[in-house]
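For this depiction, one protein chain was excluded, whereas all remaining protein chains were kept in their positions.
Showing chain A:
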Amino acid sequence: MANPSAVCNGHLHHHHHQKQNNLLKSGIYKKNGITKGLKKNGISNGTLYKKKFVEHFEQAPMYVAVFTFLGFGVGTVFGYLRDFMRAWGLEKRNVAAEREQQKDFVPLYQDFENFYTRNLYMRIRDNWNRPICSVPGPQFDLMERVTDDYNWTFRFTGRIIKNVINMGSYNYLGFAETDVNALKTVTVELQKYGTGICSTRQEMGTLDKHVELEKLVATFLGVEDAMVFGMGFATNSMNIPALVGKGCLILSDELNHTSLVLGARLSGATIRIFKHNNMQSLEKLLRDAIIYGQPRSRRAWRKIIILVEGIYSMEGSIVRLPEIVSLKKKYKAYLYLDEAHSIGAVGATGRGVVEYFGMSPDDVDVLMGTFTKSFGAAGGYIAGKKDLVDFLRTHSHSAVYATSMCPPVAEQIIRAMKCLMGLDGTTQGLQRVRQLGKNTRYFRRRLHEMGFIIYGNDDSPVVPLLLYMPGKIGAFARRMLEKNIGVVVVGFPATPITESRARFCVSAAHTREMLDTVLNALDELGDFLHLKYSRYSKSSHPELYEETRLELED
């Protein structure tokens, strides 16, 4: 304890010199063999987080909110004007409307959502549902389409825009590829099994490929057993009703995905919402649940389950897993972790947020994930203890009624997972994970330096860039397409009405040149559209610093 030359956190010599200098400089002397004064540890032992957890949710200046509301106000006024003209026959009606005989019934299309769709969404509709005609790798080909009547109808010109840089696909590890060597095993399986299963898991749809895949997923995650399903959305919405029912309590994060919300509502349990990633809010709800019990009978809840996601796809924030696990152990609740975006994308070897925080997979009761994002396939899995998975095999709606995953897709997941784990004999998997981490950090750092407002954790490959004003949504997407870059912009129903954003998904398949092209285009566009609202931009001359500099916190 008193020996200053002892090994502290592995930094032997440095610490030794430091401590000696400290002692000599500050004049602190040894008393009874115990040194008083500063102890220089790397990370103190009391915290749950083993590395820094940095998240940004900067608020824009006030004038931005004022202008956003102004824009929506003008849009609403013109929306009313157009509706008036349509109702009085001054303009041709392209919208869905009730028939003459239904005019005296309860109106179908009068609520705000329909108003918004008719008048605001239609004007910028050409930025969504763009059909592509190649594999969604780091670059893709787009079918060109034009509109003659302001986005009510589209027609294809027949031309194909080639090599558009893809910043919107969930291709985190770059497994969406058409390289023949990579897809050799998939081709073999395709010729052996064909594409159709024509049955559900419980009837005749369980193939040896599924058994092999489930064993592999369980080994990959470090759990006892796993079960795979044909569709990621259906995994959530069909399995949560099997796990909880009436008399149970679901504590769900504010910004959970629709599949989790649907599953929770279908189950019939009581749902309570806690603020996004806010542990005080969650703890308060847990305490209230345990103290007051069920609403009228005051009995204890049969089960309390916490629904969270690994990475939230609209915010780019990572869940505070250590705190949630400690809360769940304290109040004896269960944890359901949806790792749709984080499996393969975070963690030192790509095993998700559980590895990212250095925790053991036994801490999480139900590990759920999808194969759509990082593995270039389709489907989902649920993993955990063998009892849990055996229960789901018999009681899940998806297992009983839904068609199982088709064999070539299962083989694609098997080869991607083997590549990640290093079982195919190469280090390609680890290289991909490292490349994704490097690309993510580089992209985020450059965007912060340029002065954009970026949400989310520094390690998350989902990068939302805030646009705020409705006019800029359309302008941003169209101009980026003119520069041959395809982005996804998100507006009202998916985000709060004043915080529309452009969401970039960094991929391991992006090269440094592609990222630089995108960043230069963003720089230009940010100046032209005046998007650089951040008041904390790090430096105005990023070229003077190399990659290896230390970054100081704001």
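Criterion: a residue touches a chain if its C-beta (ideal position, glycine included) is under 8 Å from a C-beta of that chain, and two chains touch if they have at least 3 such contacts; residues count from 1.
As a working rule, contacts and distances are computed from a predicted model.
K.L.:
Have a look at "Nucleoporin SEH1", "Cytoplasmic tRNA 2-thiolation protein 2", "Protein prenylyltransferase superfamily protein" or "Serine palmitoyltransferase small subunit B" and point out the UniProt protein name belonging to the hidden chain.
P.N.:
Record says "Serine palmitoyltransferase small subunit B".
K.L.:
Looking at A:His257, A:Arg351, A:Arg432 or A:Lys472, which residue reaches the missing chain?
P.N.:
Of these options, the touching residue for the absent chain is A:Lys472.
K.L.:
From the list A:His56, A:Arg86, A:Arg123 or A:Arg145, pick the residue that touches the absent chain.
P.N.:
In the full complex, the listed residue that touches the missing chain is A:Arg123.
K.L.:
Which residue from A:Val54, A:Leu70 or A:Cys198 sits in contact with the chain not drawn here?
P.N.:
A:Leu70
K.L.:
In the full complex, which bits of chain A touch the chain not displayed? Write them out.
P.N.:
Chain A touches the chain not shown through residues 67, 70-72, 74-75, 78, 81, 123-124, 150, 469-472, 474-475, 528-530.
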